[in-house]
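Apart from one protein chain that is not included, each protein chain of the complex appears where it belongs.
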Amino acid sequence: MSNVPEDHVDHPLERLMFFSDAVFAIAITLLVIEIKVPHLHTQNPAEAWEGVRGILPSLFGYVLSFLVIGRFWIGHHTALQAMEHHTSKLIWPNIFLLMAVAFMPFATAFMAENLHNSGPTTFYNLALLFLAVCSLRVVSIATAPGHTRPGFSETTRRTMIARSMGVIVTVLITLAATFAFTSGGISQMLLALMPLVQRVLIKLSLSRMKPAVEPAEA
Amino acid sequence: MSNVPEDHVDHPLERLMFFSDAVFAIAITLLVIEIKVPHLHTQNPAEAWEGVRGILPSLFGYVLSFLVIGRFWIGHHTALQAMEHHTSKLIWPNIFLLMAVAFMPFATAFMAENLHNSGPTTFYNLALLFLAVCSLRVVSIATAPGHTRPGFSETTRRTMIARSMGVIVTVLITLAATFAFTSGGISQMLLALMPLVQRVLIKLSLSRMKPAVEPAEA
Amino acid sequence: MSNVPEDHVDHPLERLMFFSDAVFAIAITLLVIEIKVPHLHTQNPAEAWEGVRGILPSLFGYVLSFLVIGRFWIGHHTALQAMEHHTSKLIWPNIFLLMAVAFMPFATAFMAENLHNSGPTTFYNLALLFLAVCSLRVVSIATAPGHTRPGFSETTRRTMIARSMGVIVTVLITLAATFAFTSGGISQMLLALMPLVQRVLIKLSLSRMKPAVEPAEA
Partner (left out) sequence: MSNVPEDHVDHPLERLMFFSDAVFAIAITLLVIEIKVPHLHTQNPAEAWEGVRGILPSLFGYVLSFLVIGRFWIGHHTALQAMEHHTSKLIWPNIFLLMAVAFMPFATAFMAENLHNSGPTTFYNLALLFLAVCSLRVVSIATAPGHTRPGFSETTRRTMIARSMGVIVTVLITLAATFAFTSGGISQMLLALMPLVQRVLIKLSLSRMKPAVEPAEA
């Protein structure tokens, strides 16, 4: 490939961000069309609440995945903001990340419509794991030394990577719990541990930095 | 969190606006896919108008929710235009607002396909109430003193907040009427009171301003 | 409303364009999900072509509406490019235009799945008429004297308005033909007259201009 002048063509960061933002926005909004509309046969409002109760798993899946995709969007956003200029190394890892993001509406619907079976919940967690790994890779590339803007500190890089790792660790714990108890619904609640796991990993990661690094201006 | 240098990374307002605009645009356009296409069995045009009559509630829901989402988009837009710089306080309230916006296609379809039952109409109004509360929160943060641009006046802030409150009050009136008459279809027409309620609240809010505030240049 | 300082808040043209572009893009892409996927029962490729023949009306509708929406996007685009600054007069007419655009996937599916019945074709033409009227209104506001950029000529304005009128006239001819022959499929071909009708109207409109107007630099 050495004789193909790929980098002759300026492939700017802005369009990559724009395309990614659009895929995130579409995936997050498509979550809603997987919720089945209940059809009522009587005029009795009680039947309506019966119908809503029937789709509670879908509503739960909607809220969960909206927050998950929203969180990954913020992470993507923050990582790409850190970059000084575009690197073509980012293109394919970013497309795999978007493939994982766009897949979440399916994984959510599969889990929500079969909450009585732990298999689809495990499938959802595997999809989330794939998403987290793709995100970690994009964050690593975007914040690698040489790609970032002048003011970008090692502390911020470590915080961002530790946060991505926190997602991976939490999903692994949840997967382990699902196998131990074979109960998808309950083990899924372990995902709520995520902020805690992230905080621990950030502390650990920052405490291992060499003291020469300037402290964060927080 | 004090040792996490979150604000090191510049997280600009433009990308937040862009992402929000995209979610609003997708949600408003997805409204259409909830309208079921009638299938006709004869060549008789009269059957076609029969079919259209059958989906009139869906067409009504499409127009209503298009105007509702369009109105909230304008409000969001105006509020974020008022800001001078990005604040990370806005991120999560904005994601909850988008969650409420993206949910409207479901609430619309649920109401429109079950207009004979007041339950789904109440559900729609509750979704609208959640949307209005999320919007009020975003407007309050975006127009809070210290976040806004130099020329931004207290009068405009009060107008915008009173307008958001007007939506909440109108939805509450409509909800009350639904419970009083147990008739979704008719009480839904009270939503048309919205401009009136908004105007009253704006007048009330502005009349309580201290006279020291400069009058609007309108 | 005179004491509400609406124009205090700068509501720029760019975000309106962006939101509109997004709705156009989503509506044009959603056309595809109305095409039903044929399910085949044998390994015989002939059955596949049978299946494709069954969805030919949907494929025809896809191509027709893609070109229609694409054409209106170009018109919208061109009109808003002509503007020097944002005017709040544009907001609601633009939201109604977007409502008409976003409705086209439904109108297309209704027509395509019932091509044997002239009713849905008439419905499609009425939706197209509504779209054309909304578009004419937006074009008129955007290119009105006082809103446009310095270099913008009366010739261009007349050309753009005549082009919008051309759509309306062609749809009216098609509607008339549908009523005369009660045959949707055939009269729909009259839509192909559109470029001709537009050209005639543009010539007519320009020929009525006062000679004082400078000729176009074409």
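Labels A, B and C are assigned to the chains in the order they are written; within every chain, residues are numbered from 1.
We adopt the following convention: a residue touches a chain if its C-beta (ideal position, glycine included) is under 8 Å from a C-beta of that chain, and two chains touch if they have at least 3 such contacts.
On a predicted model such as this, the values are computed, not experimentally measured, just so you know.
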Chain not shown, its touching partners among those shown:
A, C
The one residue from A:Ala79, A:Leu98 or A:Leu206 touching the chain left out of view is A:Leu98
Per the touch definition above, residue among C:Asn94, C:Ser118, C:Ser135 or C:Thr155 touching the missing chain:
C:Thr155
Per the touch rule stated above, chain A touches the missing chain via residues 1-12, 15, 18-19, 22-23, 26-27, 30, 33-34, 91, 95, 98-99, 102-103, 105-106, 109-110, 113-114, 116-120, 122-123, 182
To test your reading of the contact rule: which positions on chain C touch the chain that is missing from view?
17-18, 21-22, 24-26, 28-33, 35, 37-40, 42-49, 51-52, 62-63, 66-67, 70, 73-74, 77-78, 81-82, 151-153, 155-156, 159, 199, 202, 206, 216-218
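Operating definition for what follows: only the chains that are shown with their structure count from here on.
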Considering chain A as a copy of chain B, what rotation angle in degrees (nearest 5) results from a C-alpha superposition of the former onto the latter?
90
Rounded Å distance, chain A centre to chain C centre (Cα mean):
38
Two-or-more-chain contact residues of chain A, please, as numbers and ranges.
none
